[in-house]
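Missing here is one protein chain; the remaining ones are kept as they sit in the complex.
Think of it as A, B and C in the order they're written, each chain with its own count starting at 1.
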Amino acid sequence: MKLENKTKLEEFFSSHDKFAQANGMKIEEIDDGYAKTSMRVEETHLNGANVCHGGAIFSLADYAFAIASNSYGQLALGINTSISFLNSAKKGETLYATTKEIDKNHKLASYTITVTNEEDKIIAIMQGMVYKKDKNIIT
Amino acid sequence: MKLENKTKLEEFFSSHDKFAQANGMKIEEIDDGYAKTSMRVEETHLNGANVCHGGAIFSLADYAFAIASNSYGQLALGINTSISFLNSAKKGETLYATTKEIDKNHKLASYTITVTNEEDKIIAIMQGMVYKKDKNIIT
Amino acid sequence: MKLENKTKLEEFFSSHDKFAQANGMKIEEIDDGYAKTSMRVEETHLNGANVCHGGAIFSLADYAFAIASNSYGQLALGINTSISFLNSAKKGETLYATTKEIDKNHKLASYTITVTNEEDKIIAIMQGMVYKKDKNIIT
Partner (left out) sequence: MKLENKTKLEEFFSSHDKFAQANGMKIEEIDDGYAKTSMRVEETHLNGANVCHGGAIFSLADYAFAIASNSYGQLALGINTSISFLNSAKKGETLYATTKEIDKNHKLASYTITVTNEEDKIIAIMQGMVYKKDKNIIT
């Protein structure tokens, strides 16, 4: 991916994705069909069991999924995701979500997103599908 | 469900689920194996496409799922959820997540969670499974 | 749904779905966006644990899902399904899969499919999404 496009995409997602911003999520890497995001688990990410909320983990994975699937410039909307929560994450840990593109055509594409902690322990694994509109994401 | 237990459960989730709190989610109803949560879509819930973020919708559904599955007092952890995003939600809309208990035994239980807007349009549908620990949620 | 179309659809699926036929699956009911299928659990449906194979249960649910999603005449292809296996089924039991249409537009549609036994015990619950082609299923 050209550096210029990478920068545009990063700026777009960093400023337009308010939910990711509000919850302390960052973009680490962007490439064609690929993204890596991160989040430090803070007090506000905890659930009733005092570990990182499934919604926060999902959102981090979804953020990487959105960037990767929109990286070609065509608007891609998440239509279905399935996530398995494998290990819990505690306050103070930094989590990373990395994507793998499984398949894509002009209307649908499929990704696997893995959420790990700093010691590469797998926290969650997500499978996601997008539907692509006949529209560009950045106009 | 006894009113006393209902109150305890509501207090527990309202105060301990920091992520739900931080993102403006509320508990509307609680009963045995049942919960209804709500969230008004604010600026901070939006994604890059200017509609409610999948992560926010997931989190609202997950919040209802957590309350419903923990309503019997035994600690229940979400292990797998699959969500289909069917319609987008805009800023200013209020979303509701309601649960339906499909099946439960002493170790596993399964729920369907439906997210609708004020006009009963279905925004998303989630299927979730919990694994129950030999532990109570409120000690 | 007009009786004539119902008959056409039933004939189409009964004769063209070779896998459903080969595995003893039957169509019980058809309507707009709705189908009910059945299967008696035989020796050939069993898995290594001597209960009905997940693949057989999935296929029964998928059969109902395919008929329901194609019932309007437009070719609909299953793109994503998530299934939770809740209770086991034994040889000699008859299983039923019934569909519920959650949402549909001209390109995507979503269904919940419930598999029960004769005593209405839930064996499995499936959530499925189809992508619709600009093509009719019966030409």
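The definition used in the following text is that contacts are C-beta pairs under 8 Å (C-beta built on N, C-alpha and C of every residue); 3 or more make two chains touch, one makes a residue touch a chain.
All figures in this text were calculated on a predicted structure; none of them were measured in a lab.
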Within the entire complex, the undisplayed chain is in contact with A, B, C
Residues from subunit C at the interface with the omitted partner, ascending: 12-13, 16-23, 43-50, 53-56, 58-60, 62-63, 66, 70, 75, 77-85, 137
If you put the missing chain back, which residues of subunit B would it touch? 79-80, 82, 107-108, 129, 131
Since one chain isn't shown, list which residues of subunit A touch it in the complete complex. 80, 82, 84, 86-87, 102-103, 108, 110, 112, 122, 125, 127, 129
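What we mean here is this: only the chains that are shown with their structure count from here on.
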Between subunit B and subunit C, what's the gap in Å when you average each chain's C-alpha atoms? 29
Where subunit A and subunit C are represented by their mean Cα positions, the distance between them in whole Å: 33
Residues of subunit B engaged with two or more neighbouring chains: 80, 82, 84
